[in-house]
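Report on one structure; see the data block that follows.
Just one protein chain is left out here, and the rest sit where they should.
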Amino acid sequence: MSKAKPTAWGLALVALIIFPLIVTNPTWTSIGVSTLLFMACATSWNMFSGYSGYISLGSGIFYGCGAYTMALISEHAHMAGGEAQFWLVPLAGLVAMLVAIPVGAVALRVRRHTFVVITIALFFVFQLLAINASFTGGAAGISLPLIPWLFNYFNLPFYYVALGIVIFATVLSALVRRSRFGLQMLAIRDDEDRALGLGVRVSAVKLTGFVMSAFTIGMAGAMYAMFFGQIYPQFVFEPNFDITVALMAFLGGFGTLLGPLLGGLVLEVAQQYFTLTFSNGSLYLILLGAMFLLVILFMPQGIVVAVSKWWNERADKRDTALTTGIASDPATDPATAGMNPS
Amino acid sequence: MNSSALIHALLDGVLTGSVYALMATGLTLIFGVMNIINVAQGILVILGAYLSYSLQVHFGIDPFVGLIITIPTLFVVGVVVERLFMARLKGPERTSMSILVTYAISLIIEGTLNTFYSINDIQINAWYVNRSFLIFGIYLPYIYLFGFILAVALLGALYVMLYRTRFGASVRASLADQVAAALVGINVKRVSTICFGLGIAVTAAGGMVYGATNAFNASTSYDLISRLLTIIVLGGMGSLGGALLAAILMVTLGDVVAVVWSPIWSSPTFFFVLVIVLSLRPQGLFGKQSARVA
Partner (left out) sequence: MKRNGRFFRAVGVTSVAVASMALMVTTSGASSSTIAKGKPVTIGISLSLSGDFSSDGLAFEQGYKLWAAAVNKSGGLLGHQVKLDIVSDASSPTQVVTNYQKLISLDHDNLTFGPFSSLLSLPAAKTVARYGYAMIEGAGGAPSVFQAGLTNLFDVSMPVKDSLVPFAKWVAALPKSSRPTTAAYVTTNDAFTEPQIPVAQKIMVAGGIKTKYYSVFPAETTDYTPIADAVAAAKAQVVVLGSVDVPTVSAFMQAFEQAHYNPKVFIATGGPDQGTQFSSVVGIKNADGMMVPNAWYGSATTPGSQAMVAAYIKAYGGTAATISADVAEAYSVGQVTAEAVNATKSFSNAKIIKYLHSSTAKLSTVQGKVTFDKLGENNSATAFTFQWQGSNFVQINPTSSPASKPVLLPKPVWGS
């Protein structure tokens, strides 16, 4: 099993790398770029919220800050549109982290349930600032310099940079999970007071996790700004984004590594398909809501957990059948009775 | 800035704030008894507004009279939603899941409303919406006064129910401590269902008044729910008195800022105050200070 897992990951990576070379139509590679960015955001969100149990619905703050960083610097430095702008992406991530420090310091003072709401409130503060403050260009938004690439090339650099961001976010999340820091966050999720009692520096751990998760999301925002070439405050600070990112992680598997990636892939492709077919109208909303509802109610722990449970149950049944020669029910079979299916 | 504008802002704050208090009370009650954050409260207010609108436009029923129909209707909607979806939520992540579930429900309701009513802004109209009377040197539309009276009446009825009836005692017990309440024999499940229904039923009244004083469509719900959530957090989640005070405080503050400074900063101030108060008092104005962190 430990040999198959890296191979599976490797194959998936290869598939993602060669995808735009096979499917060249810009409509599909655009969807690919959006999907990769969401996968990165969901993974990064999960790295804090999934491991610590503090559900944040304010990730839009970092996305928006990243987008505005990219837009404002591109504009004020009179940059020419193109490769040079990619260097601003990690810078935007850093800005998002800086913003996350005071935001986190304020938001993390409160109880877990109140935390959710205060992240929403803080998100709206930022949205309103973006619309009304003078340096952000107001409701007219900011236009980014025109990138002179042609249609059949345009999406490729974005795709591969986005892929790089996804890989970075996944590796980071995996490293955090295996580290002591990650264990501390998991301990906080299980029982914060006990963790505190055991000597975990709870406030510092939470804040660090929160700030770290902002980096990738800020980068994704910057990529979005560059890709679309135009940002408006009410679309870059969008409440739907916050919920979508959380939902992707839940759908895939809250707290797991593969979960947010899978959730991001499935949900974003589904959303894009819906908008291409039903174009964002009322039917789209109903279908989206129904899809969310079904997933949450029937796969509350996410696809990854549900599927691996199902797979393991089947494997157990098969193993038992092979050793005893008869297909048996794990509950009544003397070999496995009394054991919970993994 | 002249004094009559300021008086108007204060008056409007109290009158409109009471309507927000009505809607926020439902939200905080649901959280207090069931630990559920009902993000769909905003769209349900709008649903109430649309129902009142339809009753008036298609059947000629006065919006206030129409409440006899819309309040029970939304109560039933609440009970059905609770039985179908909320009751299925279990486990430690229940509250977080409730956010996602209620969000999904709000999307479905929003899409349905858009299909039936189209996306155009509408407003509920009646004689008391356009006509005003003179008070303290300003003209006040009648609807604000009537809405205030309605809110006070319904909140009063709610308080009477809570403090004078046996069912109310069960609710208060569940609000204080669900486990203990179950231990003394209170049917917490039934209390939860009815409270959810009540919490939604009051949005019918709030929605009608909101729809008469604001142009609305389905997407207005986002602004609404963010205000309602802010109000209950400020007041202390689960505290009914806190919801009332916070609602009046917030709306008054927003109106005063619009007069004294600029309408642009009215909404941001709303959220700034929340952030400041929570930094100093994380449990909100009247929230329970918990011994455990989470």
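Lettered A and B in written order, each chain numbered from 1.
As a convention for this text, a residue touches a chain if its C-beta (ideal position, glycine included) is under 8 Å from a C-beta of that chain, and two chains touch if they have at least 3 such contacts.
Everything numeric here is computed off the predicted structure, so don't read it as measured data.
Novice: Among A:Gly66, A:Gly104 or A:Gly141, which residue is in touch with the absent chain?
Specialist: Here the residue in touch with the unshown chain is A:Gly141.
Novice: Looking at the full complex, which residue from B:Thr102, B:Thr220 or B:Gln283 touches the chain that isn't shown here?
Specialist: Residue touching the chain left out of view: B:Thr220.
Novice: In the whole complex, not just what's shown, which of B:Asn114, B:Gln178, B:Thr193 or B:Gln283 touches the removed chain?
Specialist: Counting the whole complex, the residue in contact with the absent chain is B:Asn114.
Novice: What is the set of chain A residues that contact the non-displayed chain in the whole complex?
Specialist: Against the left-out chain, chain A lists 1, 3-5, 7-8, 11-12, 14-15, 18-19, 22-28, 30, 128, 131-132, 138-141, 143, 145-146, 149-152, 154, 228-230, 232, 234-235, 272, 275-276, 279-282, 315, 318-319, 322.
Novice: Name, in rising order, the residues on chain B that touch the hidden chain in the full complex.
Specialist: Looking at chain B, the ones touching the missing chain are residues 2, 4-5, 8-9, 12, 16, 114, 118-121, 123, 130-132, 138-139, 141, 213-216, 220, 223, 255, 258-259, 262-264, 266-267.
Convention: only the chains that are shown with their structure count from here on.
Novice: Using CA atom averages as chain centres, what separation in Å is found between chain A and chain B?
Specialist: It comes to 32 Å between the two C-alpha centres.
Novice: Can you tell me which positions in chain B touch chain A when the two form their complex?
Specialist: Touch residues, chain B against chain A: 31, 35, 37, 85, 88, 91, 93, 95-97, 99-101, 103-112, 114-115, 222, 226, 229-230, 232-233, 237, 264-265, 267-268, 271-272, 274-275, 278-279, 282-284, 290, 292-294.
Novice: Quick one: which bits of chain A touch chain B in the complex? Just the residue numbers, please.
Specialist: Touch list, chain A to chain B: 53, 55, 57, 106, 109-114, 116-118, 120-122, 124-125, 128-129, 132, 192-193, 196, 202, 239, 243, 246-247, 250, 254, 281-290, 292-293, 296-297, 300.
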